[in-house]
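As you look at this complex, bear in mind that one protein chain is not there, while each of the others sits in place.
Right, subunit A next:
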Amino acid sequence: MRAFTYQRASSAAEAAKVVYNNREAKFLAGGTNLIDLMKIEVETPTHLVDVNGLGLDEIAPTEEGGLRIGALVTNTACAADERVRRDYGVLTRAIVAGASGQLRNKATTGGNLLQRTRCPYFYDTNQACNKRKPGSGCAAIGGASRQLGIIGVSDKCIATYPGDMAVALRVLDAVVETVKPDGTTRAIPIAEFHRLWGDTPEIETALEPGEFITAVVLPKPLGGKHLYHKVRDRRSYAFALVSVAAVIQPDGTGRVAIGGIAPKPWRVESADAALPDVAAAARALTAGASPTEENKFKIALVERTLAGVMAEARS
């Protein structure tokens, strides 16, 4: 691991300013992904700004009838919150489908949104990776790609966004609140938060340099059945091959978002409109897919996982 200096932030705006002024600096929250990547020198910050003392660890009601989840609320605290369990079950289900109990106790809401892809070529510093080292190429294309993306990918990068929590946030149309280095704030819809790789896979989110996440806001509850199905190579503590987050109303209409297939949680308006027709919704969700030989099974898996979700919604 490279040596780094360390400071505790005194405010969110100050943290943003420090990281903006030092491009080798990074925010440190739970650290469960960052420290792992620092050990293998995929991440090599020379300065860390520890934001754990900033508060931002509460869940509070909003005037609009929703919930504001502080960026430093742990995954466990968010999943276990009574209001989240009651009104946003898809979020609880998604969070507890990911990682292990120990990791969820440490990982934060803001950090979870910013976790890096688990593409094996991103992790292996001996391999070409446009995300880790722009311009070096993509060893995943033509390589072992079973876990990787089938849609929204580019000829520069076929990695996926690996998380579960954000897939539920996409179905809920959550909003990410931030503070910029100049102290101004903004609200970014989750749909626009993660970006497609295009020619710049090293840029993963809409955040500007130094911009710091302060909270995630959930709109007022949608009602309906909240479901999260995750298909993976082992039953617990593994990343998704395909996951489906869904909020389904009694008449079978609703919203779905797919994880494990794209650079971002994948939601398509025409797929929501097609529900409860599983085949039509799955066609809309996978339209334009460009899978590899190794991961083309994910197209059928999207439809089958969605069918499972709709069957449970009816039961």
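Assume a contact is a pair of C-beta atoms (placed from the backbone, for glycine too) under 8 Å apart; a residue touches a chain by one contact, two chains touch by 3 or more; residues count from 1.
By definition in this document, contacts and distances are computed from a predicted model.
Taken from the listed names "Na(+)-translocating NADH-quinone reductase subunit D", "Aldehyde dehydrogenase iron-sulfur subunit", "Amino acid ABC transporter permease" or "Phenylacetate-CoA oxygenase, PaaH subunit", the protein name that UniProt assigns to the chain not shown is "Aldehyde dehydrogenase iron-sulfur subunit". Check A:52, A:185 or A:205 against the missing chain and you find that the one touching it is A:52. The missing chain, though absent from the display, is touched by one residue of A:35, A:128 or A:280; that residue is A:35.
Considering the complete assembly, subunit A touches the hidden chain via residues 1, 3-6, 28, 31-32, 35-36, 39, 48, 50, 52, 76, 79-80, 82, 85-86, 89, 92-93, 96-97, 99-103, 105-106, 235-237.
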